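Removed from the display is one protein chain of the complex; every other protein chain stays in position.
Chain lettering (A and B) follows the sequence in which the chains are written, and residue indices restart at 1 in each chain.
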Amino acid sequence: MKIFALRLKPDTDLKDSLWNFTQAHSIQAGFILTTVGSLKRASLRLAGQSDNQVFDGKFEIVSLVGTLSQDGVHLHIAISDFEGRTIGGHLTSGSIINTTAEVVIGDSYHHRFTRTVDEQTGYRELQIIKHGQHRGHA
Amino acid sequence: MKIFALRLKPDTDLKDSLWNFTQAHSIQAGFILTTVGSLKRASLRLAGQSDNQVFDGKFEIVSLVGTLSQDGVHLHIAISDFEGRTIGGHLTSGSIINTTAEVVIGDSYHHRFTRTVDEQTGYRELQIIKHGQHRGHA
Partner (left out) sequence: MKIFALRLKPDTDLKDSLWNFTQAHSIQAGFILTTVGSLKRASLRLAGQSDNQVFDGKFEIVSLVGTLSQDGVHLHIAISDFEGRTIGGHLTSGSIINTTAEVVIGDSYHHRFTRTVDEQTGYRELQIIKHGQHRGHA
């Protein structure tokens, strides 16, 4: 596994930054290891909804999970407000860093992730390709 | 560390699938690296409760944490509903995938996890055995 670490600065877009990073570093089987930081705006697609919902305010990032590949990123987030109240959903563009985001990403050398439409769900779902040998040597 | 990646399909049981995978791949010191996906039903044992509680609806998985070994799996989950509202607890059997779950698991070659009853808590608690050398070579 290769490990990437990055810090995002105030006013940057969380999802767009991670997608740009994924492309710039040719991450092929990536996943979030940890993320700690804060948002000033969250743009989430909530469970079972088709539109995004925007939440403005100061939020601590208390969880970020998901996978990253050259086909895109699939990320879910949980954030907590000034009373501790926690909301979450599918992270979309438009979620903006408040003070920082410290992100650690893993990329497995023995896998490659792609996405193809799954007729059962109607979404582009993860396909996992295994490499018996280190991907870089294959 | 060995890395495993799997995608769970609609209508599969999240906990049972992870336990079956742990057994099938002889994971001895496993832990969840990331999980992104959705549930249509969650069966949780809430903090300090003895019975499970079932929640039906569409939920995004916003966090899954825990350890996996040949003695069992210990997993906690947080899920968010159509308003973003987030609930969480101890994952039990009966939690059912809605569209997908993309799961990445690590297995440390230098550890082995077991569980034995801890008289202080009354639960089977994690025991961590360290291997000075790669477990596979020991």
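Everything below uses one rule, namely that a residue touches a chain if its C-beta (ideal position, glycine included) is under 8 Å from a C-beta of that chain, and two chains touch if they have at least 3 such contacts.
These numbers were taken from a predicted model, which means no experiment stands behind them.
Taking the complete complex into account, residues 1, 29, 31-33, 44, 46-49, 53, 55, 62-63, 65-67, 74-78, 86-90, 106, 108, 110-111, 113, 118, 120-121, 123, 125-128 of chain B touch the chain not shown.
Contact between chain A and the absent chain runs through residues 1, 3, 5-7, 9-10, 33-36, 38, 57-64, 78-86, 99-100, 102, 104.
Here is the rule we go by: only the chains that are shown with their structure count from here on.
Chain geometry summary: the mean Cα position of chain A and that of chain B are 20 Å apart.
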